[in-house]
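Pasting in a structure now, in structure tokens, and then I'll have a few things to ask.
With one protein chain held back, the other chains of the complex are shown just where they sit.
Labels run A, B, C and D following the written order; every chain starts at residue 1.
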């Protein structure tokens, strides 16, 4: 999994029927220090993530292991909203201290 | 999934029989700001995408989850035509405003 | 899938028994303009491709969806010989015009 | 698999139910010489790894082959704590000599 920030969403009405009713988020991939890594991915939201949330996403066949994405043509899914993470015991990010 | 633009197509008559009757598109991968990212992929079309359309594509085993690509030796599929996407609330791309 | 050129082959007598009787090709990955992209992959041939042919290859579990590669420890397969492809309506490559 | 060092952990209370009770580690990817390679991954811990441990992690569908991660939306897992490795017969890393 990688850490990323929800920065946007995608609207697509003409799509494979198995994608109906799934919310598509634009995720900005972040490094372990919480800085934007310069890449992005479009992922299906399975946890009710909102704009600005730091989330974990999984890719490949693992992205189809949530109840929501099972059997669907989806190769990336947000499956957790990050509360905090630390490196070497020091807090890098804390959701509730984020301005 | 990644955002990409349909820029071409591939013709191949000598191929695995499971690829018969599938349309092969050349997709130019785009970044989240709508700029070409310098890479491409050849994907099976599952949504009737045409030249110039912005589409989402999925890779790996997820590319075989559409009815059209199930069980076929295909590792990339377009499964949605993008109408629009936004970043931080600002519209980056809108299909119907695209000249 | 990616476009590539068949540039060589690999001989390996000591191998997993499931790889017996499969032809292993060295593929030079090409970009959408038909130029060598600086990387390569070794793929199982499922279409009778020969030296100099432009081919499409698929990777990952999709590489095991041909009759030939089903259930084998093979993560790349050529599944189509390219006749031609175009970008924006202009022909980039045509097999029969290639000197 | 790649070699990496456990450098932190991630806390996430709002997540897919299949991720309950899994420990999420931040892994710093290392090269074969034992130097940090500049990238990271968040992986589920299946071996009781602790801060500072060198571990092996597996990605993709292989990350779901441990008893702990079977059927879960997890695309990276630590499945071994490294005692030592060598290159050309010379020891590069030994756990018990590490200060």
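Following the convention adopted for this analysis, contacts are C-beta pairs under 8 Å (C-beta built on N, C-alpha and C of every residue); 3 or more make two chains touch, one makes a residue touch a chain.
Remember, predicted model here, so these are calculated numbers, not experimental data.
Enquirer: Quickly run down the residues of chain D that touch the omitted chain.
Expert: Interface with the chain not displayed, on the chain D side: 1-3, 31-32, 46-48, 56, 58-67, 69, 77, 79-89, 92.
Enquirer: In the whole complex, what residues of chain C lie against the chain that is missing from view?
Expert: 7-19, 24, 26, 28, 40-43, 51, 59-61, 63-64, 71-76
Quick note on the criterion: only the chains that are shown with their structure count from here on.
Enquirer: Take the average of all CA coordinates in chain C, do the same for chain D, and state the distance between these two points in whole angstrom.
Expert: The separation of the two C-alpha centroids amounts to 33 Å.
Enquirer: Residues of chain A that contact two or more other chains, please.
Expert: 60-61, 63-64
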